[in-house]
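Here the structure comes first, spelled out in structure tokens, and everything after it is commentary.
Every protein chain except one is present and positioned as in the full complex.
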Amino acid sequence: MTSTNAWPDLRGIAYGGDYTPEQWPRETWDEDVALMREAGVNLVSVGIFSWALLETSEGVFDFTWLDELIDLLHANGISVDLGTPTASPPAWFFADHPEARVITRDGTVMGFGSRGMASHSSPEYRAAIVRIASTLAERYGQHPAVVLWHVHNEYGVPVGEDYSAQSVHAWREWLRERYGSLDDLNRAWGTAFWGQHYGDWEHVGAPAAAPSVVNPAQRLDFARFTDHQLRECFIAERDAIRAHAGQPITTNFMANQSWTTDMWAWAREVDIVSDDHYLWAADPEGEIGLAIAADLSRSVGGGKPWILMEHSTSAVNWQPRNVAKRPGEMARNSLSHLGRGADGILFFQWRASRSGAEKFHSAMVPHAGTGARVWREVVELGDTLGRLTEVKGSRVVADVAILWDFESFWAQDLEWRPSEDVGHAERVRAFYERCWRDGITVDFALPGQDLSAYRLVIAPAQYLLTTADAANLTRYVAHGGTLVVSFFSAIVDENDTVHAGGYGAPLREALGVAVEEFLPLRAGDTSTVVWNGEGADELSADVWQEHLVVDDAEVRGSFLDGPGAGMPAITRHRHGAGTGWYISTRLDAAGLAIVMKEVYADAGVAPSGLLDGVEVITRRGADADFTVAINHRAETISLPITGHNLVTGTDAPGMLDLAGGEVAVIRTSRVAEGGGR
Amino acid sequence: MTSTNAWPDLRGIAYGGDYTPEQWPRETWDEDVALMREAGVNLVSVGIFSWALLETSEGVFDFTWLDELIDLLHANGISVDLGTPTASPPAWFFADHPEARVITRDGTVMGFGSRGMASHSSPEYRAAIVRIASTLAERYGQHPAVVLWHVHNEYGVPVGEDYSAQSVHAWREWLRERYGSLDDLNRAWGTAFWGQHYGDWEHVGAPAAAPSVVNPAQRLDFARFTDHQLRECFIAERDAIRAHAGQPITTNFMANQSWTTDMWAWAREVDIVSDDHYLWAADPEGEIGLAIAADLSRSVGGGKPWILMEHSTSAVNWQPRNVAKRPGEMARNSLSHLGRGADGILFFQWRASRSGAEKFHSAMVPHAGTGARVWREVVELGDTLGRLTEVKGSRVVADVAILWDFESFWAQDLEWRPSEDVGHAERVRAFYERCWRDGITVDFALPGQDLSAYRLVIAPAQYLLTTADAANLTRYVAHGGTLVVSFFSAIVDENDTVHAGGYGAPLREALGVAVEEFLPLRAGDTSTVVWNGEGADELSADVWQEHLVVDDAEVRGSFLDGPGAGMPAITRHRHGAGTGWYISTRLDAAGLAIVMKEVYADAGVAPSGLLDGVEVITRRGADADFTVAINHRAETISLPITGHNLVTGTDAPGMLDLAGGEVAVIRTSRVAEGGGR
Partner (left out) sequence: MTSTNAWPDLRGIAYGGDYTPEQWPRETWDEDVALMREAGVNLVSVGIFSWALLETSEGVFDFTWLDELIDLLHANGISVDLGTPTASPPAWFFADHPEARVITRDGTVMGFGSRGMASHSSPEYRAAIVRIASTLAERYGQHPAVVLWHVHNEYGVPVGEDYSAQSVHAWREWLRERYGSLDDLNRAWGTAFWGQHYGDWEHVGAPAAAPSVVNPAQRLDFARFTDHQLRECFIAERDAIRAHAGQPITTNFMANQSWTTDMWAWAREVDIVSDDHYLWAADPEGEIGLAIAADLSRSVGGGKPWILMEHSTSAVNWQPRNVAKRPGEMARNSLSHLGRGADGILFFQWRASRSGAEKFHSAMVPHAGTGARVWREVVELGDTLGRLTEVKGSRVVADVAILWDFESFWAQDLEWRPSEDVGHAERVRAFYERCWRDGITVDFALPGQDLSAYRLVIAPAQYLLTTADAANLTRYVAHGGTLVVSFFSAIVDENDTVHAGGYGAPLREALGVAVEEFLPLRAGDTSTVVWNGEGADELSADVWQEHLVVDDAEVRGSFLDGPGAGMPAITRHRHGAGTGWYISTRLDAAGLAIVMKEVYADAGVAPSGLLDGVEVITRRGADADFTVAINHRAETISLPITGHNLVTGTDAPGMLDLAGGEVAVIRTSRVAEGGGR
């Protein structure tokens, strides 16, 4: 049996959260379902950490409580996202199979008592997850309450790389498969360096603790292997479920929060993309990181609606300082996800746990109970979402793509790079943030995919860029696209081997420049770029300069000081019908804004012109657009738009006044009211 | 045979230190005893690290040198505090019993070559300590020089938690004893969270390294278990000694420096409380931390005189920067301990070691010899103490109690709390320091004990507060007491489970408020409290705010800004005959002073009115009070007091002039001279 539905059988936007009734007495369940109805909850995720209560010892199952729970939910019209509990095997599993425990790089054995899966490569673990997934699917595959399967939880967190003997064994098999011959492995890893030549497959180990830095190509492959093994675990469960159940199957990602898994590859395996997202409390503009996560979740799924599987009603518990959300912030966060393509808004979790490691994590029902602000906002949000049913299924369309390649991330963040001040995530955030403030909606994209639909492609962190992908970007420019490339890009190929021809060589044609030498700055040093364009005479930068060799690009900015003083810093190059920009330093936010203004002009992309902090995203429906507007500012703003505000049920006749902190969803009929994006 | 004396058979205040003649040639011993007599030393601690020299292999003893030493001391009128050497088992013990070695959370085996006991749960170690303690007691139990037994050294330092197999085995036994059934353990630990349900006792492990945070209730119990096992080790030795010897038995605590052992429980097991204290050199007002330690040592022993078993004549060697004591500082420190109830003032150590890890630790006889300032002050202090014999046995009486519960400390300092800026020790220090500067003597107290003798009870850090203890505090208020509660109190019960009813619920009746949500601040953020009382219009605070729900308390201060802007910050509530104050933020020192002034007024407690840095404590004797006055300031101060200064032998007729840095002990006859506290 295969999946017959691309979306859970639900009316309207999905709304709810993780529900863990096993932590509560039976009488609380009845209160729970009553409150769920009050809040408009239509979907809850259950069973995610329930393995020990469902399979009490190997092969011995007890579904009494789960049967009762699902029937209760069903009777109250609440659908179930049924989890497989494989992210947290029971105590008996680890006791029976101590060799399945994960081992860290330095040899520490990861014990029981916390959470986390066993070794992704343990045959015993693999057998156990198929057994529990099959058994659940067999039992609940036909249950009318179950509309979605939730395999595992957050693959890659907190268990990713595993250095156990079982993992090393699987690693060798994976390498044989990948390389076929040891000669090819030796070549790919460059084992001639430091005398690492292998003459026997059995001599190849995991990149564990060693006296100095381990071969980076080996480490990169180990990241690929880890991703592959985790994905195999998912596929094993998915296929076990599919044999018995027809509902769609997902697993919750952690976009922009964990990088262990290659979301592009995983998105091909799930029926529906779902994602967990938590604000980073130390960042007073956490909504930008949220938008990255949401856009990435949408992008990996090819633009299809996705489900926000977890976020928080207020504070989390695992950050250094767990800042509470301000009044209205939960709604703003939720609507931003929705605006960026989410057709489900769920929380971790329904009711705050009184015990355990996450007891200080906020919930839909907080410790303070239903008298609390959080609960009132939960009910209000349920009400709002109930009025947005028609948004469901509509799509976001973007003119701009930012490249995002997990392999490049993995490679760049290994040891011994030219400067520890250069980071993959930092570069992505800088360019994304620029677009966010300029009111420009972006997709994320792979460097090797068809990019022709985009007016502008930004490559903020393409340290690893294959020759083929570089050729794709070059073609994109030749055919009229505008490409912006940030420094430290196109440095290595898929084996972390420096490209023949030197740094940046594969993009030399598109950009008209090559990098002769990196000139990283000392800690805290800044430099000035003399700018030849509009907006400023000088731009501020730090961290990095380069000795750039200009073939035939136009020099738009040059270094005034620092090791690159007098050398070109920012270039623009006409190639075929398009334009390739290169920015060889880390501009500050003001400087990047100035440069991007010219880039936008080249690309024909128009900033929204709205005040900073007014977030507007449009979803395109069958015959209407839905514009989600979020006012992150304190004061009322006016938005030039005509349509119907689904949140308030009132019309916006050409202008929408949106109070500080408020949200709106404006339906604009594309026929009657014109417009579009 | 049981202890027949509550105090060592000594004239006057005990004075001396750790004596390690095994580090020196025989001729130095004669010089040592001569110098001891010169300094007025009447008690030395010997044998604490001598196991390897007394039991040269299992069961083979050699007491030759110790016999000679004790006889020599006795002949010179110096009494002996005889140590059992079990804090540092010999090399042969670890070689014979490698499985008795301690293992850390991450699996590192703790080897020999440093110091530190074996596994507290090793049967072989338990047998060995009983053997050496019995043998020593049998040999020296009747020796007239031996007036005190000093079991072990600083339990819990440097060895506390142990993750070895022997420890895990004992841990399961301890859990069986505590919980009786696995159902009760699963309930107490909340194992339904993250799927940690146990179905077999043998599956329960120590809270060792795991992929994520380990169950906090499990970790809290492991702290209890560790304390229990260490205490069992003490009791085993104590009982072995008691079988042969009648002298009182002690073990040296580390109040306010180590928190591994629950001093309240331990104090019930010793005949005399003794304590080690070292200034924290980075703190220019180390005397405040000292006062905390001294008051805690007195309090756990129920107010009885105690012994300062170790402090330093000058610098220690194990801090980042080991600041030397200034001239007179050793005397000021010693008199503060004495004023706070110590009837013995001892040092680590008599003569500075030339070798080993602590060779840079100061001593009574420094490396520079008897020409040095330190030696002169040691002789002078001996002389001073000789004139204070009549102080012996007098008691400190306090009107104010600060709550101190080791279990709350253990629980609060686990992982994943709302803000890493909130600390148990910091809160205690802040309130204690306020009292210290205000010249108010405090006791420490358990939240569940009879508090009726106190006018004011301060709860600075009652994160873990059982329902019963909260009821005790509520009764205390109802019966007329004044209670001050600081934020993040009454959050969890004894299982680290959030109280039913939400944060602070058990104190809601006493305080008239409840906490709806924590509002921790971002790093470095500060906020302002609008104050409705005297002394200031606004108070400064940081770290923390709360969404407070006021039932019927009086709002004394409100947040002006920050996430809680406009909400109540400081409340005062009349409950029964008493008053409950709640302070929901971290006020700075000036702000706390202003609030506490009102609190003192409610409680009828009067600050001393003395200048900051003038420390005055009174010990109440049979028919006289002894007022210890310490001038930490540089200039001479005048103290209104009438009596006889035992230090100088002169009279203070209504006013005592005390030069900068000097100390005085004024005897005031309660009958003739009036006064008292």
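Read from first to last, the chains carry the letters A and B; within each, the first residue is number 1.
To be clear about the criterion, contacts are C-beta pairs under 8 Å (C-beta built on N, C-alpha and C of every residue); 3 or more make two chains touch, one makes a residue touch a chain.
Just so it is clear, the model here is predicted, and its values are computed rather than measured.
When you scan B:144, B:302, B:356 or B:535 for touch with the missing chain, the hit is B:356. For the chain missing from the display, the contacting residue among A:74, A:475, A:547 or A:633 is A:547, taking the whole complex into account. When the omitted chain is restored, the residue from A:123, A:369 or A:418 that touches it is A:418.
Contact with the omitted chain, checked across B:374, B:446 or B:529, is made by B:374. Contacts to the hidden chain, counted on chain A, fall at residues 106-107, 189-200, 202-218, 415-421, 492, 495-498, 500-503, 514-523, 547, 549, 563. Chain B meets the missing chain through residues 20, 22-23, 49-53, 56-57, 85, 88-92, 94-95, 102, 107-116, 158-159, 281-282, 284, 314-315, 317-318, 320-324, 326, 352-360, 362, 366-369, 371-374.
Just so it is clear, only the chains that are shown with their structure count from here on.
Centre-to-centre separation of chain A and chain B, using mean CA positions: 49 Å.
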